[in-house]
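Showing just some of the chains, left in place.
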Amino acid sequence: MSRFTRYTTSIGRWIARKLTWPRRAADSARVTVKQVRTGRRTVRDVAKTGVGTAGAAALLLVLLFPVYWVLAASLSQGSGLMSSQGIFADPRSYNLEAYRWVLFESSFTYAAVNSLIVVSITVLVSMSVIIPGAYALSRREFLGRRGILYGYVLFTQVGAGLSIATLIALYALFVNLGLDNNLLVLGVFYAAGAIPFNTWLLKTFMDNIPVSYEEAAIVDGASQWQVIREIILPLSKPGIAVVLVFTFLAGWNEFVIAQTLLQSHNYTLSVELYSLIAGGGYETPWTEFSAFAILFALPVAAIYFLAQSYVEDGLSFGGMSG
Amino acid sequence: MSSSLRNRVVGHGRERLPFDVDSVGLAGLLLVAPGAVLFLSFMLFPIAFLIYLSFTDATHAGTVLGGEASIIGLENYAQLFTDPQFWQSFGVTWLFLAVSLAIKVVLATGIAMILTHARVLGKRYMRALVIVPMGFPAIFVITVWEGMFSGARYGPLNQFAGTYNSIVSGFVGVLDSLLFFVTVSAPELLLADLPIQWLSGRWSAFAAYTITEVWLAYPFMVIIIVSALQDVPMDLHDAAKVDGAGYVHRFFNVTLPAIKRPVLFASILTAATSFQQFLIPFIFNGGGPSRQNELLILYGYREAIELHEYAFASAIMVTAIAFIGMFMWLAVKKGNLAEGIDSA
Amino acid sequence: LDRITGQQQGTTAWHDFTEAQESAFKRSLEEFNDGRDDTLNAEAPAEMEKELETALPADQGPETFNWAHDWIGRYHEQEFVYDASDDLEIDLEETYTENALEAVQWEGAVYGLPYAIETVSLMYNPEYVDEPPETLSEMVEIMEEYHDPENNRYGLSMPSVDPYFLSAWLQAFGGSLFDTESEELRIEDDAFIEGVELLEESIWPYVPGDPGYDSQIPVFSEGNAPFAINGPWELEGFREAGVDAQVAPLPDVDGGDPTPFTGVQVWYFTSQLESADESALETTIEWAEWYTTNEQAIIDNAEIQGLIPVHQDYTDSDNADLGEDVLTFAETVEMGTPLPTHPKVDQIWDPLESGLERVFNGNESAAQAMESTAQNIRDRWE
Amino acid sequence: MAQVRIESLRKEYDVGTVVAVDDLNLEIEDGEFVTVVGPSGCGKTTTLRMLAGLEEPTSGTIAIGGEDVTDVHAKNRDVAMVFQNYALYPHKTVFENMAFGLRMSTDMSAEEREQQVVETAEMMDIEGLLEDKPDQLSGGQKQRVALGRAIVREPDVFLFDEPLSNLDAKLRTTMRAEIQRLQNELGITAVYVTHDQHEAMTMGDRIVILDGGELQQVGKPTHVYENPVNEFVGGFIGSPSMNFLEVDVDERGDTVHLTGLEEEFDFELSGTYVDRHAGALEADRYTLGIRPESVDFTEDTRNSITAGVSVVEPVGSDNYLHLDLAGEFIARVSPEIEPQPGDDVTLTFDESDIHLFDPKTGRDVLGPTKEPPTMATS
């Protein structure tokens, strides 16, 4: 219980830190003004920083324009995305109608539950084989280690395209085994596809954990299992976090396979999203689509935003540089 | 001497725990086995089945599922390699891979450099924002970009082009009123011919694919490069400054070499994904116009699902897998990712 | 658990109704299911065509689905459909129009029951146009007057390279896509090319530059164009967007007759029924018979979407209160010809669309484009 | 080859909350070798970085060769720096590492560059390593390459930031000699930061002692050793450290006695000594400083102090006796003298070896009489 409260408070603090930037920005602005006034910093120096920051912000605006655009579209019920009034509908006409529709009238919530089922299976299954696998590849010598590693590296990025390539074969396989239209199997399938890349990623991360920690623990009397639980796992946290995010995405975002294997009462969010574009007539209902897509992408985007430092650490191929 | 030193440096990572070798690695094997088996069982069968199909005369899905296909040998491959559409797809796929990769690398490096620069305040937040698109479902991103590339006059990009046009003509207009002896009109060359039919022209559609692909992959690159940049020792920059190197020289002599391997690594990974890009052409314009931009996987997909040529499509897919496998294998070898395997 | 393993029970119908249509459909379905032991479940797949393609051979498909009649030939060939002629209790000749009945049959077998027929027609915005044009040249005059892309004003809104929407003109001079008898491609015929040239001359100059459906719609729906060419399904949307869209028959063409494709809407009987148990077969047949003859359903279809009935009781009698629009569409249907159903036609649509697009973009002349397209199609047939 | 002149140099970090260097004045002659020492965090690295142009001073000026370079960018100053961790470019070969500076800051032709690099490499005895990458080198080799990279440019000023601290003792001795030889040969002004006592004492023409960002003393090493201006310098320079005792000054008629505050101890200063320092002994409490090697043993009970031996540290060449006096009191004696822990010894020292520091300011009240210390000029 106390552990739980500790976690929640630390997560709370972490989010708070992410969100208190306006105050900190104001503080540093005040300090800067003071510095300039007291002559500790030249105006030119401050200006350089200002220009740099503004440039970066501008770049960001350009890059994230499509995001802004969907956001605006989702709020512009009644004035289509392709509106000839321009890209930006009149903000006064913004409304939440589309969100209401998505949440209460479309099959969003139903599909979201399906997606969650698939994703939990994907994450559970893949994590339970990726972590031991990565550990073994990083820390142990065994028959065929190099072979497996090579295979995994070769297959790191082949998963997605491969599934499309083997789509019909997969379908045949699943139908013959009576496993089509089965969220459980779909989840396991995603997990299987996520194994090579994520195992390899986590292994690279674990490689950078110095062996001396393990040795220290062994000398301290820890057994193999205790070493893993007390040393390796906690130290791999950023790597595991990244892998967690990636496997989550693997299950959450995939669409082609889901569309092939599932029937419409079992659709996951990505397929529902697609059927908004493809199904029911010729025209894309942009507003609904946008609102649906945003609600669909929001959780993952939020996780990314908040887990940024983990992601940066976890993807830091420190050992690879040079 | 230097080689033994090197061994020690490289060997550092190879240290294993004591008494590992005795146990014949059984424990290790047991730990990787579930993952490997799971992966193989879901990948091996479909590939084998695909290869089998590519030797048959299966046409529509019924013949595949009903097992009515019969083996016809290498005919599909013979047909494939004489099909101009195959070479068209093959070429455009590689081109797509190369162009998008080049842009990705340059763009991501630029962004990463800016978002780690000392002169930029709030860069952590900006970095957090910049990677957010990584979490968007591809289907979502691609549909949005399809909208961006709408050929209508009021498609977002066309509107930008319109704004650009009016800026140019406005500027020329100002010139015109300044020099009142000559009449200056906006040169045609500078003006975009609106509306631009992004997805109907061969190269403009290609450009649209490329831009979307870049947008899909840049966050991953940015993160990796940012991490790499943060690992570049400040000391090296200081040393180069003292050595008399300016910004550009420092970039090429200190920054670039330090991020080279991570960038190479990210490039290989994203290039492999680009090679298998399917959704962009599928959603945008089905590889059009006139199948000129039909990327390889889409080519296979269409042959199977829309044109009911499963066996032929299987031959395409097998070829694609073979190429991607070769590409990865070469990349792993040449790009020295194998070193990552051995040492790391 | 059911949901996870997804094993689905019962008799199923797939549909691809739009949102507006769906509620009427649901109402009908409820009424039909009321009191039945074996009920019919409805599902809306994301991409029905592709999913049928895999689901049917795998015995995972629906018992019935609705679609235009143009798949009959191919589905017959792929054995995706079920001949229900022995199971039907309804008197086909007495119930459906001849055209419609022909559309659901293939070599004597009955693969579905028709419930409506539809086509595209002219629509106009009364704010710009008082009287619909009688002839194409009148229409061109009006388009000419309003067409001003610089100011976001266009002459016409129409998915500009989709053969279905263009069929009226492509076939205006006696041309056609395909000769079902001789199984020959006809798009290189002068008559067909003349049709393409007509488009180049009188239609395409007045549409927005992006031929795609999504880009064309807003032009009319936002009141920026006097004309649209579209089907009954879009009517409701236009009116909701605030344009008082009116329907008119397609205008006459000098020296020819506009001949649009018409599509008969059908509830297909799928191969699923071959191994289905008694009750599923019964439900499916009863549903098709019920829906295609149910007055409320027919009126809903007509009113909401301007779908023209194919039930004889509703076509003959002008007094049937189906509304102006339906009558107008019916007039256009009269001019038209049913979509061809031959399996080979399937391979024509995509290449033809690309070919038309090349002409639309000015990359090739009509004759050139059709020639290369024909070549392309023949390659595929091999 | 240039003179370096630092005036009122100040560096603040974190908006003035950290003052790393405080009002530093220093003049370094052309060709001089100056070592800089001080405890960790005293501002040594910061000073060096300001000299290199890597850090902008908050105030004050730096002139090299008579020219004010305070606002000149690092890349335009003709200085070379050897970093503590070498900072060799890891992806360049030794040759490229050495040639890089020449390529950047001169417009030599490729042949000239090559010739110069090879010459320098021969001088440093690393010509066999030119094709190697840094991570193929041992610590000592890296060190020599880092030096070579600095030398090859023949800069105005050399800056060394603890260049030997990563090396083992043997290598350190060798490299020390090498650096000195080179600097002598080339005659380039050098500033050498270290926290190794021995290096600081033996290498520098002059030694600069910093503490808390402030200059404490500048002077010839032996002079500073013998005449620390204050208690800090006294305690910092020399290993083992100077011993300190709190004493009262007691004027008894003609003689002046120093009596221990906590220890039973009475030391009579001779008349001549008192006369010489007349006027200096104004307070009545001082900290007496005496170096371990100045401690003698005696049988006499006059002017002596008796203490127990707590530890005997034999270091081979000498024995260090840790005595139960004033916390930590060490006497360095020859290895033959081997009392047992627990034995009592009686010790004394020559009055000329003692230092008396004002307990408040820490200044050596006797200090300046022997020889005027070369203080920082301004």
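Order of writing sets the labels: A, B, C and D. Residues in every chain begin at 1.
The rule we apply is simple: contacts are C-beta pairs under 8 Å (C-beta built on N, C-alpha and C of every residue); 3 or more make two chains touch, one makes a residue touch a chain.
Remember, predicted model here, so these are calculated numbers, not experimental data.
Written as a formula over the displayed labels, the whole complex reads A x1, B x1, C x1, D x2.
One rule holds in what follows: only the chains that are shown with their structure count from here on.
When every pair of chains is scored by its C-beta contact pairs, the maximum goes to A-B. Among the remaining chains, D is positioned farthest from chain C, on the basis of C-alpha centroids. Centres computed as Cα averages put chain A at a distance of 42 Å from chain C. Centroid to centroid, with C-alpha atoms defining each point, chain B and chain D lie 57 Å apart.
Looking at chain B, one finds that residues 61, 64-65, 147, 150, 152-155, 257-258 touch two or more other chains.
In chain A, the residues that reach two or more other chains under the touch definition are 82-85, 168, 171-172, 175, 274, 284, 322.
By the touch criterion given at the top, residues 49, 52-54, 73-77, 79-81, 83, 85, 87-92, 100-101, 104-105, 129, 132, 135-138, 149, 153 of chain D touch chain B in their complex. Those residues of chain B whose C-beta lies close enough to touch chain C in the complex are 60-62, 64-66, 147, 150-155, 195, 197, 199-201, 286, 288-291, 305-308. Contact residues of chain B toward chain D in the complex are 1-3, 5-6, 9, 233, 235-236, 238-246, 249, 253-254, 257-258, 260.
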